[in-house]
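There's a structure below that I have some questions on.
Of the protein chains in this complex, one is absent; all others appear in place.
Should a chain be cited, it is by its letter among A, B and C, assigned in written order, with residues numbered from 1 in that chain.
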Amino acid sequence: MDYNKIINSAYSTIKLIENHGNIATYIPELAKVDPLKFGVFLQPINKNGCGVGHFNERFSIQSISKILLLTLVYKDVKSDLWKRMSFEPSGDAFNSLVQLEVEKGIPRNPLINAGAIVLCDILLDLYSNPKKVFLDFVRKLAANNSIDYNTAIYKSEKETGFTNYAIAYMIKSNKNLKNKVDDVLDLYFYACAIEMTCEELSNTCLLFANQGVIVGSDERILSKSRNKRVNAIMQTCGFYDEAGQFAFKVGLPGKSGVGGGIIAINPNKYSVAVWSPKLNIKGNSVKGMKFLELLTNETGSVF
Amino acid sequence: MDYNKIINSAYSTIKLIENHGNIATYIPELAKVDPLKFGVFLQPINKNGCGVGHFNERFSIQSISKILLLTLVYKDVKSDLWKRMSFEPSGDAFNSLVQLEVEKGIPRNPLINAGAIVLCDILLDLYSNPKKVFLDFVRKLAANNSIDYNTAIYKSEKETGFTNYAIAYMIKSNKNLKNKVDDVLDLYFYACAIEMTCEELSNTCLLFANQGVIVGSDERILSKSRNKRVNAIMQTCGFYDEAGQFAFKVGLPGKSGVGGGIIAINPNKYSVAVWSPKLNIKGNSVKGMKFLELLTNETGSVF
Amino acid sequence: MDYNKIINSAYSTIKLIENHGNIATYIPELAKVDPLKFGVFLQPINKNGCGVGHFNERFSIQSISKILLLTLVYKDVKSDLWKRMSFEPSGDAFNSLVQLEVEKGIPRNPLINAGAIVLCDILLDLYSNPKKVFLDFVRKLAANNSIDYNTAIYKSEKETGFTNYAIAYMIKSNKNLKNKVDDVLDLYFYACAIEMTCEELSNTCLLFANQGVIVGSDERILSKSRNKRVNAIMQTCGFYDEAGQFAFKVGLPGKSGVGGGIIAINPNKYSVAVWSPKLNIKGNSVKGMKFLELLTNETGSVF
Partner (left out) sequence: MDYNKIINSAYSTIKLIENHGNIATYIPELAKVDPLKFGVFLQPINKNGCGVGHFNERFSIQSISKILLLTLVYKDVKSDLWKRMSFEPSGDAFNSLVQLEVEKGIPRNPLINAGAIVLCDILLDLYSNPKKVFLDFVRKLAANNSIDYNTAIYKSEKETGFTNYAIAYMIKSNKNLKNKVDDVLDLYFYACAIEMTCEELSNTCLLFANQGVIVGSDERILSKSRNKRVNAIMQTCGFYDEAGQFAFKVGLPGKSGVGGGIIAINPNKYSVAVWSPKLNIKGNSVKGMKFLELLTNETGSVF
């Protein structure tokens, strides 16, 4: 399959579409991004990748970091991870406290804020310097030591991320957080502030298309079974309360972030990262979703 | 792949497992089923199928009928179907009224009771004898004119299905039901009361594995795109608030019913029906889910 | 205290106020009422009553009937009434199903629709002709045999009151309704369709100001203790999710209806009925509430 031709064809279609939606503004630093940016990079597991548009500019990966936090925890922990969170779609907005209160501080899944906050709590127990461990892990997956976080975004979220503080204290009051809220959120905001290009992001996530093994180094990160589970969670929970919409239109496991990025995985074939900052009201990139729909019409989905 | 060998191997494992769970008793007729029944039938798209256990005994398909109602509606209607219901996971129990009230009578998806009730309302508008049309449609998919409904179960649900009346009146009060509640539910209870064997069920649903085309007659029922959508909806919404669990363990689109049946679809490969009446607290067949987990460990899932 | 002077003074103020709000239109028959109607009648326990405006025209008492249903049940039943419903403010709209689902079909209090529906179910168990018993009871309280119900409104609600059907089936599915939904709602809609003038309504409810004894006949209907309880329930639950607003502004036990009527009780002093059809968004009469506020500024409230 000539992926280069397919993404260029989809790109020429996408350019003609009106640039709907709005940039995330609740994090002041994110509001500064140029709304016209658009990039995509597709990385097959067994040949060279190809990109179009601004695929070589870094953006804030935001919630996409949740699958990396999950992977870092899940590669080592025993099954009691699933006592501290569930893996069901929430049917609710990404930052809802209602469900968390009713369900006694047990987050619905690791890809909503509450779940990722518990993942950070686990990492604080596992490592004495979890921020360094996380960054090193991401760099290893990407095979790229230049990947880093954005200090301004990190600080911005730390000062204004009140909903995340509310979520974390709620979990803490339900005894599902062992460390101090400030310490847990410090790691959480750090992870959200990681920046990557589309090319870097697709390479970082290629292991999910490769049954849990890093392409290149051949290092196994997740067992085949656990890799399947991460994909299953992305499929059912990766798009807030638009998981059905994404499964419906794209049909691949994936994860979006309010920075306008989306990663999607075509198992045993490729990973693809797309970036377009304007979001729909559910918080997902408008042109990003449209591009992936066009792409999978050509390359096939899991269904 | 030798499916016969695989399902026999999985069957010998499943026989050793304790028969946990409880039979559905809220419908008096269902409570009479022998809890020790277990059957499975796997039907590939391009060769003979194979079954084990009680694969040749009929059981009440119950909520599995929802995908057949959806298919009968979706094969003809225009896109305004998605104005009357959504296609997102509900994150809630199958009969919850809370979400329906908050969301103004728009069901979350076609595979919860509220959604299927709206599908029935649409069928009442489309056809003067919708019960006959539905049964004929199911018989065509199955290539089997002996398939029928169980009168006792139909009457039993009609007399005691108060929650479904509450749901239907709630939708009606939100002006999302055009016909009389009694007429709509008459079709709904009729569809739930259809009985099939595992073999018949796997054949009925084989079109979903075959891109929307009936195997044998080669009649196209759903466009390739709409068939993908039906699979996507089964994947994200087919198991009440256990969709994540099923995606996690089995990794195939599917649909369960409180009669203990489950249908699962491996796109482009096969459909498989399993039946074991004891249910977990979420209302899904315990041994049925376990069997499908063992099966997909061997035959592969979509991830 | 010269009540005649006080209500005339308040009336001259109220006439100058703009006639905000909207007439209830969800019951087609109610939509036909002249929005400019305004009447009030104050009946002291120990002297002649006095009225202004259209105090001698009948209107649909609607939800005010709930306190009469409660009284008819409560005067006879044992304490197990409070196993079938609670007596706490709902903090929610009058017809919310959310709370009812979460609380397993046990209505929050007898003055929301769900509670009054359970009251009707109890009356069906107590009496073979509950509609006649109810009307006779109301006529006795009012010492007025001409009081009757409005057939058109009764039929209108029976045909279009889908939310009440949803509520009743929800209670039925939780096994808190013994009789058939249609029979229970028949009594419910009948009670809502009773019509009275302000003068008749204030006389009907005067017993609540007189420690449970009908003024005139001296017949005790409620024990002193149970009468206190009815007043307490009106105080905390009589105004949907505006109970605090009413306690805040008026400070008397009371009950409103979507026909624009309000009854209020000043214990040991008087009952007062006011009628003005335009409602605020909470479903309470705008001018009615304002009038009672002016009145209690002069006559005192319970605080």
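Keep this in mind: a residue touches a chain if its C-beta (ideal position, glycine included) is under 8 Å from a C-beta of that chain, and two chains touch if they have at least 3 such contacts.
As the structure is a computational prediction, the values presented were derived from the model and not from experiment.
Trainee: Identify the visible chains that the left-out chain touches across the whole complex.
Mentor: A, C
Trainee: For the chain not shown, which residue from A:N19, A:N144 or A:T163 touches it across the whole complex?
Mentor: A:T163
Trainee: Which of C:F87, C:F134 or C:Y165 sits in contact with the chain that's absent?
Mentor: Here the residue in touch with the unshown chain is C:F87.
Trainee: With respect to the chain omitted from the figure, which of A:R84, A:K172 or A:K269 is a touching residue?
Mentor: The missing chain is touched by A:K172.
Trainee: Thinking of the whole complex, not just what is shown, which of A:Q43, A:S96 or A:S271 touches the missing chain?
Mentor: Result: among the candidates, A:S96 touches the missing chain.
Trainee: For the chain left off this view, which of C:I27, C:V118 or C:A243 is in contact with it?
Mentor: Residue touching the chain left out of view: C:A243.
Trainee: Please identify, in ascending order, the residues of chain A that touch the omitted chain?
Mentor: With respect to the unshown chain, the touching residues of chain A are 96-98, 101-102, 162-163, 165-170, 172-173, 181.
Trainee: If you put the missing chain back, which residues of chain C would it touch?
Mentor: 86-92, 99, 108-109, 227-229, 231-233, 235-237, 241-245, 247-248, 251, 253, 267, 301-303
Everything that follows uses one rule, which is that only the chains that are shown with their structure count from here on.
Trainee: Can you tell me, using the touch rule above, whether these chains form a line, ring, star, complete graph or other shape?
Mentor: Contact pattern: an open line, chains touching in sequence.
Trainee: Between chain C and chain B, is it the same set of residue numbers doing the touching on each side, over half shared, or a different set?
Mentor: same
Trainee: Provide the C-alpha centroid distance between chain A and chain B, rounded to the nearest whole angstrom.
Mentor: Computed value for the inter-centroid distance: 32 Å.
Trainee: Can you check how far apart chain A and chain C are, centre to centre, with Cα atoms defining each centre and the answer in Å?
Mentor: 55
Trainee: Which positions in chain B are in touch with at least two other chains?
Mentor: There are none in chain B.
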